[in-house]
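A single protein chain has been omitted from the complex, and every remaining protein chain is retained in its original position.
The block that comes next holds subunit A.
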């Protein structure tokens, strides 16, 4: 089960990116499936090419940000529907990712130095040491995101997703905030791809397929269980949601379910997290929590 916690923490970086678009910007961004692999492939190729690991990871982040910028420009300047803009970028990225990987579907990172080499050499992978280190990494990323969302620009970005008419009437260029938000989000997704590629020791052209569902599952499951009112609560919920999601997948594998069924299980999990809170007992629970929250905030 410790593998699930490790993976959950690493994928939480991606979940935070999905939180930024899906929740904060109210923009269902499907670029993620492509930009995850783009970040992974860019990082892998730079490592294989002998560049230092930190630089390779920055490369992954920048590649992801560019992918996000494309989706943003398609949506803002091209007036293309948000979902469609993301799908178009995602499909285009499949070809681009293959090119990045030198037209190979798989890039192994065996016997190369990676960010995880030290942990592997000391036999610390799959221990609480690795979990602690990953947790610190996620904490730093989450904290940076939290701080950003509290800046003047970050608040403008949140207003864009919350009430676009108001944002524009207060002088916020909502086109630019959306593009910036998509770039930051996909930069985080690219970083996650760069981490995962080193963790698993290879880049694969199909490693990003369906990853958006994992991201959405993390955000939605986390929100359903922990609730989300303030920004830091929502960020924490996305991280914990990611760990729970990986735990569920791990549990499903352990009871002997076919690994090929995991995408189906992911989808069912997201549907359950979206539908269950609308049902009687869960709804009452939610209302009670909301009332408690309102009292705490000094409302009626």
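Points worth noting:
Operating definition for what follows: a contact is a pair of C-beta atoms (placed from the backbone, for glycine too) under 8 Å apart; a residue touches a chain by one contact, two chains touch by 3 or more; residues count from 1.
The rule is short, and it goes like this: contacts and distances are computed from a predicted model.
Choosing from "Nitric-oxide reductase", "Carbon-monoxide dehydrogenase small subunit", "Hydrogenase iron-sulfur subunit" or "Putative ABC transport system ATP-binding protein", the protein name stored in UniProt for the chain missing from the display reads "Putative ABC transport system ATP-binding protein".
Residue A:159 is the one among A:159, A:209, A:236 or A:262 that touches the chain not shown. In the complete complex, the hidden chain is touched by one of A:81, A:117, A:170 or A:258, namely A:170. When you scan A:106, A:151 or A:206 for touch with the missing chain, the hit is A:151.
The omitted chain makes contact with subunit A at the following residues, 148, 150-156, 158-159, 162-163, 165-174, 229, 294, 297-300.
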